[in-house]
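For this depiction, one protein chain was excluded, whereas all remaining protein chains were kept in their positions.
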Amino acid sequence: MIFKRHTILASWYWLSAIFLFTPILISIVYSFNVGVLGKQTARFTGWTWAWYPAAWHDVSLCGALETSFLVAAAATAIVVIIGPMLGFALVRHPAAKMRAALLGLTFLLIVVPEIVIGTSLLLSFAALQVPLGPATLIVSVTPGGIAVMALVVRARASTLDAHLEEAAADLGSSNLQTARLIIFPQLRPAILTGALLAYAFCFDNLIIASFLTTATTNTLPVYLYGSLQYQPSPTVYVAAGFVFMFTSALLGLAGLSWHLASARRSDLPKGIET
Amino acid sequence: MHRQRHAFIHFCAGIPLVWLGVVFIVPLLISVVFSFGTNTFGGITFGFTLDNYRTALSGLYLAVLARTIAFAAGASFTCLVVAYPVAYFIAGRTGWQRTLCLVLILLPYFSSFLIRVMSLQILFSRDNILDAWLQRLHFATGPLDLINTPVAVLVGMVYAYLPIATVPIFLVLERIPPALRDASRDLGASYWQRFLTVTFPLSLPGVVTSALLTIVPMLGELVIPQLLGGGRGVLMGQIISSQYLQAQNYPLGASMAVILMLIVGVLLHLSWWLGRRLEGRVR
Partner (left out) sequence: MTDASQSVSRRAVLQMLAAASFAASDRARAAPSLNIYSWPNYFSGNDLAGFARQSGIVPNISNYDSNDILFSKLNSASGAGFDIVIPSSSWIAVLRQHGLLQEIDPARINLSTLAPALLGRPYDPENRYSIPKDWGVLGVVYDPAAVGGEISTWRDFLDASERPGVSGKVRLSSSAWEVIGIALWLQGKDWNAVDADAIRAAGDVLRPFMKHVSSFDALDPNELANGTIVMAQSNQSVARTALMLNPKLHWVVPKPMSEIWVDCYAIARNAPHVDAAYEFLSYQLRPDVQLQETVAIGFPAALAGLRDKVEPGVAHFDMIFGGKNLDIGKLTSFVVNPKTIGVYLQTQLELQAAAD
């Protein structure tokens, strides 16, 4: 009986994983598709390597890829600093009204249609005479990332024992010490998860970015979406495959460090019964 | 001592407020002001009129709004039903297995979203390579013709938001002290009793977070219905976008956005109220 229950659960998990991975594998397979007249087609018309050198030599595509990496990395750096603060305040702020307001703000960050943020930011930058560039794009994609980070941290922080922090304070620990020695270690897995999610969120942003790109700052999603108008070339699948490999490696490293960190913790988490 | 502690928390709340105030609230307020103005193609005459709201809440637009809410709720629910066992399974692993299982679910999220939707488009279309392989293995089912149907949009939504729905549930499940279940077991509770009386209620905050994290962006989703649904039976995101872009009618687009934000406000309030009830019951 227990065996059967576990089997069903495990099958459910693995089916979901396959469901999630199939399109990615398909996108990699289709980066080798000959296509028709240089355009991608659902019918697989033959295998070729040709799109790989073609992608490498496509200046616009490579430029877009480079900008996307830069923007996502810089935005994530900002999110990692600000997001956890918000997430922690969401749980620990003494005033219930303030907590509710902060939570409202956090969800507002996610719900406001990106098109509204995009146009509003474009209008604001115009009103303030701020020239568009990499910096304005980076700043503009942070709110969504901050929201993701804050919510992940909040989910974790809400299960923490506030008495620990109070005890530390009572024992004469300064705020910084408490944050570093008590709060941060407990939130670390959540911050790491949040950072990765925020990175993907910032990297993938399409609509806000499409309003804030400039002649020298074009991102991959904007390029991809535009190419859909005229049937994309298989080279965009090459670029996407590269992004996936790169971020997978990043994630692998993060997962490893998380695993090592949690192994070092004395209270090795015990699995819940399944 | 407490004052010092409060200073820390105020700092934690203050920095994000300042940052978000500048890069988010101010632009948003501009939109709210816009929603009361009058349209001049690609520009605006400021003033105070409720005409935009009247338009946004009538006829076609109201119907689309209702349809969007129903669709997002259904898609979010489906997503949670899929995500909960996944999170539960991961939380049941230990050590490196747990890390690996979590990473596997999150990994697809790190491939470009658009490319994944484009691949789904290929997968939902006839004659794709997977079809060909399945046919060779004699699993041929005939053409599914999923592309350009509401089902395709639903599958696409579940697909896109499954990782993000899994994480909060997992994070909460992981923190449930095993002692609680052990105690329940010692008192003679069966597996299902333990799940229903201990694990599930304690995981509900995570479920509520997941629900919000999925339903909220689904309300404004733009790309999935366009690419997988063939642009039939439009959703709110498409309508707002077309007001802002094709019609260059910022005031009407802004008023629709404000309405969407109000709906989220209601949802938030609901979840907050739900969260308090849940906490009350557990304690």
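We just call them A and B in the order they show up, numbering each chain from 1.
Here, a residue touches a chain if its C-beta (ideal position, glycine included) is under 8 Å from a C-beta of that chain, and two chains touch if they have at least 3 such contacts.
Given the structure is predicted, the values throughout are model-derived calculations rather than measurements.
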Can you work out which residue in B:25, B:130 or B:234 touches the chain that's missing from view? B:234
With the missing chain put back, one of A:60, A:174 or A:257 would touch it. Which one? A:60
Tell me which residue among A:34, A:50 or A:122 touches the hidden chain in the full complex. A:122
Identify the residue among B:7, B:22, B:50 or B:63 that touches the chain left out of the display. B:63
In the complete complex, which positions of subunit A touch the hidden chain? 36-37, 39, 41-43, 57-60, 63-64, 70, 73-74, 77, 119, 122-123, 125-127, 129-135, 138, 180, 210-211, 213-218, 222-223, 225-231, 233
Residue list for subunit B contacting the dropped chain reads 40-43, 60, 63-64, 121, 125-127, 143, 145, 147-148, 150, 226-227, 229-234, 238-239, 242-249
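Everything below uses one rule, namely that only the chains that are shown with their structure count from here on.
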In whole angstrom, how far does the Cα centroid of subunit A sit from the Cα centroid of subunit B? 14
With touch defined as at the start, can you tell me which subunit A residues reach subunit B in the complex? 2, 5, 9-10, 12-13, 16-17, 19-24, 26-27, 29-30, 42-44, 78, 81-83, 85-86, 88-89, 92-94, 98, 100, 102-105, 107-117, 119-121, 123-124, 139-140, 142-143, 146, 148, 150-152, 154-156, 158-159, 165-166, 169-170, 175, 178-179, 190, 193, 196-197, 199-200, 203-204, 206-207, 220-221, 224-225, 228, 232, 236-237, 240, 243-244, 247-248, 250-252, 255, 258-259, 262-263, 268-274
Residue ranges of subunit B touching subunit A (in the complex, touch as defined): 1-2, 4-9, 11-13, 15-17, 19-20, 23-28, 30-31, 82, 85-86, 88-96, 98-116, 118-123, 125-130, 132, 159, 162-164, 167-168, 171-176, 178, 181, 191, 194, 199, 205-206, 209, 212-213, 216-217, 219-220, 222-223, 227, 236-237, 240-241, 244-245, 250, 253-254, 257, 260-261, 264-265, 267-268, 272
